[in-house]
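Have a look at the structure below before the remarks.
Only one protein chain is missing; all other protein chains are in place.
Labels A, B and C are assigned to the chains in the order they are written; within every chain, residues are numbered from 1.
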Amino acid sequence: MMKIGIVGGTGYTGSELLRLLVRHPHVEVVAVTSRSVAGTGVADYYTALRGEIDLAFSTLEAARLSDCDLVFFATPNGTAMNEAAVLLEAGVRVIDLAADFRLKDLDVWRHWYGMEHAAPALVEEAVYGLPEVNRAAIAGARLVANPGCYPTAVTLGLLPLLEAGAVEASQLIADVKSGVSGAGRKASTALLMAECGESFKTYSVGGHRHQPEIRETLQRATGVEVGLTFVPHLLPMVRGIEASLYAPLVRGEVDVQALFEARYRDEPFVDVLPAGSAVETRSVRGTNLCRLSVLEPQGGGMMVVQSVIDNLVKGAAGQAVQNMNLMFGWEEATGLALSALAP
Amino acid sequence: MMKIGIVGGTGYTGSELLRLLVRHPHVEVVAVTSRSVAGTGVADYYTALRGEIDLAFSTLEAARLSDCDLVFFATPNGTAMNEAAVLLEAGVRVIDLAADFRLKDLDVWRHWYGMEHAAPALVEEAVYGLPEVNRAAIAGARLVANPGCYPTAVTLGLLPLLEAGAVEASQLIADVKSGVSGAGRKASTALLMAECGESFKTYSVGGHRHQPEIRETLQRATGVEVGLTFVPHLLPMVRGIEASLYAPLVRGEVDVQALFEARYRDEPFVDVLPAGSAVETRSVRGTNLCRLSVLEPQGGGMMVVQSVIDNLVKGAAGQAVQNMNLMFGWEEATGLALSALAP
Amino acid sequence: MMKIGIVGGTGYTGSELLRLLVRHPHVEVVAVTSRSVAGTGVADYYTALRGEIDLAFSTLEAARLSDCDLVFFATPNGTAMNEAAVLLEAGVRVIDLAADFRLKDLDVWRHWYGMEHAAPALVEEAVYGLPEVNRAAIAGARLVANPGCYPTAVTLGLLPLLEAGAVEASQLIADVKSGVSGAGRKASTALLMAECGESFKTYSVGGHRHQPEIRETLQRATGVEVGLTFVPHLLPMVRGIEASLYAPLVRGEVDVQALFEARYRDEPFVDVLPAGSAVETRSVRGTNLCRLSVLEPQGGGMMVVQSVIDNLVKGAAGQAVQNMNLMFGWEEATGLALSALAP
Partner (left out) sequence: MMKIGIVGGTGYTGSELLRLLVRHPHVEVVAVTSRSVAGTGVADYYTALRGEIDLAFSTLEAARLSDCDLVFFATPNGTAMNEAAVLLEAGVRVIDLAADFRLKDLDVWRHWYGMEHAAPALVEEAVYGLPEVNRAAIAGARLVANPGCYPTAVTLGLLPLLEAGAVEASQLIADVKSGVSGAGRKASTALLMAECGESFKTYSVGGHRHQPEIRETLQRATGVEVGLTFVPHLLPMVRGIEASLYAPLVRGEVDVQALFEARYRDEPFVDVLPAGSAVETRSVRGTNLCRLSVLEPQGGGMMVVQSVIDNLVKGAAGQAVQNMNLMFGWEEATGLALSALAP
């Protein structure tokens, strides 16, 4: 059994990691940190985990993370960049679920995250943990930057079109919608149920951090300059992301359905629905799947792709476990054989 | 007091008409029809209307609609086209909240509504009831086709851009989301709360009837050929529509915010939010308002406009009352001075 | 026009007061205070109020409240007790929507609210603002304690039974459920949509402040010692309270339906539904109504009454406006002629 540590166990990505790891056959969670509730039993804090885990939260200092084989950071942005180096030197692998190592361009990172980067060398080393793009590199990595939730949904939906040169890359649009758990578990008036329930709203209208992440990923994967209009919305529900993606077709004769099916035929966690299907977020709830639907253009040559994921699983903790499986050479779906909870 | 009849009083547009008309100072509802619950008191059927109305549902035959000054059809598509002529001949004004008179092109109508039109001459006469486009014609009309909910939200959002020739009209995109009341009050497995709650889904992926309605309205208003990709989604909530509209700018130097403010300065029910605002559906809940937000392009010259309405008010019953006010020469906002219910 | 001030305008009771008062024919809101957003336009802060009010938030100090005819406190507990005396001396009437003047027993108040009371003399003077119990006293009051939301729903449901001596007063049960807006607009992890959505939970299992308020009100109104088990729950929705009330019948021959109808026959805001009706919170959404349903005992002689209100209207701001109307001698329903928003 590999020994696993989690830094930051009281947020939604932390609790979701726990949900997945307590049933993973090859790992044991030996440390979960939290400054605010150190000393409290994890199962006392999370009723849903009663009987599943016998461990108390500890401070970062007391956690003895260097004895772990792998440490997940489920922390706010700007945390892992200060802690990763020591762990890596001690031979511990690291997966950061925040944004510290996602962008190679440090100027862009500084602009969007509002701080200087503390570990530029590690940014260079880090592998962007989207297995469908970087599987081999992930398998050999010490440090993985787990992708953002929107970037996972959007990138998987646009990638086949760009790889095939089928669309005009300068005019991409992503109209994305997320359940509220995507915003994290922080006391914020804007995220109260009385503010978000029974209403639908736009946010980050001046620009969103995930836009440069998607652009960089697509550009590195395809070598094509990408122009992307990215518009996020908040759904009155807890879990799930839907991305509706629009791109002008440049080659009318392409069988786009076949293109997507071929691209993802061997992917364990990408499911291309039959032509004419409608996506729904509940069809992936609780799972590590991304389901994609490719729509017929309604004239005008505008390609429409729709992508759904569970933001806490394929958009965060599940993808992190998938990356861990790759890093340790285990079967990629280990611990991730989950059926969607629908209804 | 003008005498008002409502045909089809047990659906959501019918009950919303009742909510508005019982407080309207110039009208009295004298007949509400329903085949299924004829004989039942309206206030017994709708607890929310207890104490507001003293009238029973009647059959269409018993309703003596020809004694009314105006009749609203809150019926399924294909009903008003069979009933309107007799009423009009009797001097009764008619507003149809269904789609019977919305499209001038009868071939397109037949294709999308799956039946032959029973009253082509009335289609020609009917005025499309979007006051922001057809105010004068509505004031003089006998027969008004009340717009669809999506067409109201989308048309108001795109109109200033097309009138000004500011965008490429052949590449318009409308990514629209509606609460479930937009689908009407019919027993349908797909609309059960257990199917729609805590999930977000796409529907009508093969094409939606509101797409040709929007195209025809925009083309008639501006004389420009319009290409529109229209993608509807279902929100896990009851009331509200948001339309995110995308259009490539063709003239970069336009002050689009000023363009919208000028276009709608005198409109009582269109509110252009300050630059940089985020829309939310609850800000119009229960009201006849359309609120619009114009976003800065994120590079690439893609214009983004966001539009919210309450689908049952500005998207149906409220706009019908606004049209009635115009037809009778009353102040346009009579009976529509409603504050949004938020939270 | 009477001049009205609101202390604490950024919470849900404050915004709901604004929604009601901007359409009230006899008043003008001349001051709304907020420490955090002083200087901001009220309509800039609340998009839903755009076009309805032309006023900026001010600090308490700058608000010149002593020029008002009446001031509402929509503040946290412990605020009004420090500010009311000065206003009353200046001839300003005061309605406190918090709990400062609700309990006559100061020991009980100190226990539940965790502080010493700053104005015991005013507690004695204050009138508990439940018009169905204290109408005459409210009309003559300078200082009104607006009831809590649960106490309004529960008291109206139990009062006829106790007044008639029909039930065993020592064994009352109130199983109450509230939408999340009842908890106020404060940044709190427990009230996030990701915590409350698509789930139903109990809270305050060790006891709730509204239990002694209900007991004191019922005891003062009836002279009978009351034993009450009070169990609150949080609903995954925004607005609405339902109270299911259980009481053992002591006199089997009572026609309880008739008892309720007689008790509330002349009440403008209490609606006793026909026997056999089911209550639903949406039937009172946005209104000042309390709707009550009296159920047939299922054997065993246990009486069941169900009561629904909108916690922000009859449970807070609407009842405060009703009290204001009484205090100024206006028709009691002035400004409160609202139809429920359903669906």
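Operating definition for what follows: a residue touches a chain if its C-beta (ideal position, glycine included) is under 8 Å from a C-beta of that chain, and two chains touch if they have at least 3 such contacts.
These numbers were taken from a predicted model, which means no experiment stands behind them.
Visitor: One chain isn't shown here. Among C:Pro76, C:Pro268 or C:Pro297, which residue touches it?
Guide: C:Pro297
Visitor: With the missing chain put back, one of A:Asn134, A:Ser181 or A:Ser244 would touch it. Which one?
Guide: A:Ser181
Visitor: Considering the complete complex, identify which of A:Val71, A:Ala174, A:Val256 or A:Leu273 is in touch with the unshown chain.
Guide: Per the contact definition at the top, the residue touching the missing chain is A:Leu273.
Visitor: From the listed residues C:Val279, C:Val313 or C:Leu326, report the one that touches the chain absent from this view.
Guide: Result: among the candidates, C:Val279 touches the missing chain.
Visitor: Can you list where chain C touches the absent chain?
Guide: On the side of chain C, residues 170-171, 173, 175, 177, 179, 194-195, 197-203, 205-207, 211, 227-231, 233, 235-240, 242, 244, 246, 248, 276-282, 285, 293, 295-300, 302, 304, 306, 342-343 touch the unshown chain.
Visitor: Can you name the residues of chain A that touch the chain not displayed here?
Guide: Interface with the chain not displayed, on the chain A side: 12, 15, 19, 22-23, 44, 46-52, 181, 197-198, 238-239, 271, 273-274, 277, 280, 282-286, 291, 312, 337, 339-343.
Visitor: Since one chain isn't shown, list which residues of chain B touch it in the complete complex.
Guide: 12, 179-181, 183, 185-189, 191-198, 236-238
Here, only the chains that are shown with their structure count from here on.
Visitor: Distance from the CA centroid of chain A to that of chain C, rounded to the nearest Å?
Guide: Taking the mean C-alpha position of each chain, the two centres sit 44 Å apart.
Visitor: Taking each chain's centre as its mean C-alpha position, how far apart are chain B and chain C in Å?
Guide: Computed from C-alpha means, the inter-chain centre distance equals 36 Å.
Visitor: Check each residue of chain C and list the ones that touch at least two other chains.
Guide: In chain C, 12, 181, 197-198, 238 touch at least two other chains.
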